[in-house]
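The complex is shown incomplete by one protein chain, all other protein chains being positioned as in the whole.
Now for subunit A:
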Amino acid sequence: MSRRLYPLASLEQIQNSPSRQDGIPAELEEDLRAYGCKLIHQAGILLKQKQVAVATAQILFQRFWFVTSMKQFGIGDVGMGALYLASKLEECPLRMRDLINVYDLLLQRAAHSLKPEGKEFKYTPMSYFGNTFYDLKDALVVAEMQLLKRLGFDVHVVLPYGTLVNYMRLLDLTGREDAVSRAWGYLNDALQTPVYASYPVQTIVSAAILLATRHLGIPLPSTPPNCWWDLFDAEWEDVWAVCGYIMRLYRERSLEDRRQVIGMLTKKDVRRWLEENAPS
C-alpha cells in the first residue's frame, strides 16, 4: 500500500497548541497564523509563483504551529521558509535572493504601517553585502530545515480544488458558476486558517459549499436523514466548525489589534509581548 495520507493535527494539539502553552491567547494565535499566511500569499503574487506552491506553503506553515511555539520561531521567517520549501516540492524553485528581497519589502511595508499616518511608504532596497541579507538568508535556511524536521519530513499536502469540482458535479451545481467561484474563494480564504492542518479535505470543501450555497440562497437537502454533506462523509459539527474558522477571518479587527499582530512578526517581538502581558 502507498502511504499517501496527509497528516492532521490531533485534538490535543488543536486544543492546546504549543503557542497556547507558552501563553499566547487562542485568538491572537489565530490572527498571527492568518497574517503569516497573508504574507506568503503576497510574496507569492509578487514572485508570480504558482498557486499550488503558495497553497502548499500555507498548509505547511499552518501545520508547523501545531508542533512549534511562536515564541521559538517567528511567523515571518517560517512563512518565508515554507514558501521556499513548497516551491521546491512543487518543482518550481525560487531564487533565494528573489524571495529574500520580496520578504524584505513586505516586512518593511509592515513596519511602515505601524508608523503614524500620513507618510508614504518608500522601499529602500537592502545591500547584498549588508547584514539584513545575510540574516534573512540564514533565517531562511534554518526555517526550511526546521519545517522539514518538525513536520517529521512528511510534506504531503492535498489541495481541495479537484474535490470541489467533483462535489459540485455530484450536487448538480456545475451550472451555477457563481456558486463554484464563491466556494473556490472560500477554499482559498481557508488557506489562512488552520483547517487544512486539522480537518480532512472533504469537510473543508463541504464547508465552502455550505457557505456559498447559503449565501446565494441555493437550496440543498439539509434535513436528516437527507443531508447533502453525508454524501461526502462529512460530519455536521466539523463542517460547521470549519465555517466558523473561515467566518472569523472576516471579522472586523480594531486598529489596535491589527497593529498588535503586525508587531509580532518575529520571535523577539513575541517574547517581548509575552513579558509585557505576563499574567501577574
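Criterion: contacts are C-beta pairs under 8 Å (C-beta built on N, C-alpha and C of every residue); 3 or more make two chains touch, one makes a residue touch a chain; residues count from 1.
In the analysis below, contacts and distances are computed from a predicted model.
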{"item": "Hidden chain of the complex, named as in its UniProt record, picked from \"Superoxide dismutase\", \"Pkinase-domain-containing protein\", \"small monomeric GTPase\" or \"Dolichol-phosphate mannosyltransferase subunit 1\"", "value": "\"Pkinase-domain-containing protein\""}
{"item": "Contacting the left-out chain in the complete assembly, out of A:Phe61, A:Tyr84, A:Tyr167 or A:Tyr196", "value": "A:Tyr84"}
{"item": "Selected residue (touches chain absent from view) among A:Leu8, A:Leu46, A:Met96 or A:Met247", "value": "A:Met96"}
{"item": "Which residue of A:Ser17, A:Gln49 or A:Ser69 touches the chain not shown here", "value": "A:Ser69"}
{"item": "Residue touching the undisplayed chain, where the options are A:Lys38, A:Arg109, A:Arg150 or A:Arg271", "value": "A:Arg150"}
{"item": "Interface with the undisplayed chain - residues on subunit A", "value": "1-4, 18, 67-69, 72, 84-85, 88-89, 91, 93, 96, 140-141, 144-145, 148-150, 152-156"}
